[in-house]
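Every protein chain except one is present and positioned as in the full complex.
Order as written gives the chain letters A and B; numbering starts at 1 within each chain.
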Amino acid sequence: MCLAIPARVVEINANEEASVDLGGVRKTISLALVEDVAVGDYVIVHVGYALTRLNPDEAEKTLALMAEAGLTA
Amino acid sequence: MTGKANRGCARPLDLKNGRVDMSHGGGGRAMVQLITDLFAKSLGNEYLAQGNDGTSLPPGLGRLVVSTDSHVVSPLFFPGGDIGGLAVHGTVNDVAVMGAAPLWLTAGFILEEGFPLADLARIVESMARAAKAAGVQLVAGDTKVVEQGKGDGVFITTTGFGFLPEGVHLSGDLARPGDAVLLSGTLGDHGMAIMSQRENLGFDAPIVSDSAALNGLTAAMLASGAAIRVMRDPTRGGLAATLNEIAHQSGVGIHLIEAAIPVRAEVEAACELLGLDPLNIANEGKLVAVCAAEDAGKLLAAMRAHPLGQRAAVIGEVAADANAFVQMQTRFGGWRMVDWLSGEPLPRIC
Partner (left out) sequence: MKYIDEFRDGEVAQGLSKAIAAEVRPGRRYNFMEFCGGHTHAISRYGVPDLLPAGVRMIHGPGCPVCVLPIGRIDLAIKLALERGVILCTYADTLRVPASGGLSLLRAKAQGGDIRMVYAVTDALKIARAHPEREVVFFAIGFETTTPPTAVAIKLAAAEGLANFSVLCCHVLTPAAIMNILESPEVRALGSVPIDGFIGPAHVSTVIGSRPYEFFAEEYRKPVVIAGFEPLDVMQAILMLVRQVNGGRAVVENEFTRAVTPEGNVKAQQWVAEVFELRRRFEWRGLGEVPYSALKIRERYARFDAERRYRLEYRPVADNKACECGAILRGVKDPTDCKLFGLACTPENPMGSCMVSSEGACAAHYTYGRHKDVEAASP
C-alpha cells in the first residue's frame, strides 16, 4: 500500500523541512516525524514526510544474505 | 487570414503589455491588426498572402495524407517547449509516421480574453521556428476569442497535409508474428516534464520535454529500405496504449523486454516518486516502428544515425496471440502484461 521511497537528504532547512534527491529529482519534505537526520542520510519518504532513516549497514547485510542464498542453492 | 497592410487602426499593437480582448475576434479592424502584426509577421508566406477565405494549393504528388489535432496543454510554456511548438510537432509527426512527407499545416486559435499578447507572440514565433525546422508551411488559419474564464489562455488546433511516396503503405494492421518492434528513444520525457510543472506535486527535476518534429527521422527510416509495417508516435497513453492499439489492429501479441527500453534516470526517479509507469506516459518526439525481423538491424542503424534516434533500440517482437496481449519480461525476470490504462495516469500514495 504505502508508496514510499528511499531518498538522499541534500539540504536541511528551517521549519523541520529538508530537500531530498532521488535519481536527480529533488523534492522538499517534512522531517517532523524523525530525529537526528543529517545531510547525506537516506530517509524513507511517504506523502511528503520522512518516516525513518534508512540503515545502510542493514541494507548491505540484507543484500549479502540474498546473494548468499542464491549461491548455496 | 490576410497579409495585407492594415489601414485605419491608429495605435500599433502593444506586444509588450497588451492583452487579447473581445474585439480581436470580431472580424473587424482589430482582428486584422492582430493577424498582420502578430500572426503574419512570424508565419507569413506566399500561401497566406493569397488573402482569400480559402487557400489554393498546387496539385499533389501522390496520395494525400491528412491529420488533425487539438492542443490544450497546460502549462502553455514548459521545460523544452510550449503549446506552439507542440502543435506543429504533433501534427507533423502524425503525418510523418504514415510514411508521408508533411508539407502544409493549418492552425485555428481559440484565444481567451485577457491573454497577454506577449505570450501569444512567443507562441506564434515558436510555431514559426518549428514549422521552418520541419520544412512545413502554414497555409490557412483562424482566430476566435472567447470571454475570460471560458478558455485556458489559448487552444490551438492544427491540421497537417502530406503526400505518400509511391509504394509506401504503412498500417497498424500489418504487424506479423516474428516482426521486430523498435523504439526511437527514451520514454516519458514529455509527460513527466509537464507533471513537474504542476504546483501541488512540487518536485524539481531536470526533465525536459522531447517535443520535436520526426519527419526527418521517418524519411531516413523509409530510405533505409527496411520493410516497415507501421510507425506510430506514442503520445497520450504512452507506449502501452500505442502497442495495444497495434496488437489489436493486427490481431497479434507483442512481447517486450523491459531491460531494452530506454528511460532517463530522472524520468524513472520521478515516476518512482509518484507511483507512475513510464510505459503510460506521453511522448512528443518519439516513435515506435514494427518491421520485418531480418531488417531490424538495418532500420536500427538508420535510426541511430539520426539525431532524434540516437537512443533507438529493438525493444521486442511480435508474436502469435489471438488475445492480442502485450506482455513484457521485467528486469526482474518474471513476465507481466502491459495493459492500456483506463484514464489519465494519476499519482498514487498507496
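For the reader, a short list of remarks on this structure follows.
The criterion applied here is as follows: a contact is a pair of C-beta atoms (placed from the backbone, for glycine too) under 8 Å apart; a residue touches a chain by one contact, two chains touch by 3 or more.
Only a predicted model underlies this, so the values are computations on that prediction, with no experimental measurement involved.
Interface note: of A:V10, A:V39 or A:L63, the residue touching the hidden chain in the full complex is A:L63.
With the whole complex as reference, residues 200-202, 253, 255, 259, 265, 268-269, 272, 274, 319, 321-323, 325, 327, 329-337, 339, 342-343, 346-350 of chain B touch the missing chain. With the whole complex as reference, residues 1-6, 8, 22-23, 30, 32-35, 42, 44, 46-49, 51-52, 54-56, 58-59, 61-63, 65-67, 69-73 of chain A touch the missing chain.
To be clear about the criterion, only the chains that are shown with their structure count from here on.
In whole angstrom, the spacing between the mean C-alpha positions of chain A and chain B is 37. Within the complex formed with chain A, the residues of chain B that make contact are 202-207, 265-266, 268-270, 272-273, 275, 348-350. Across the complex, chain A meets chain B through its residues 1-3, 5, 22-28, 46-47.
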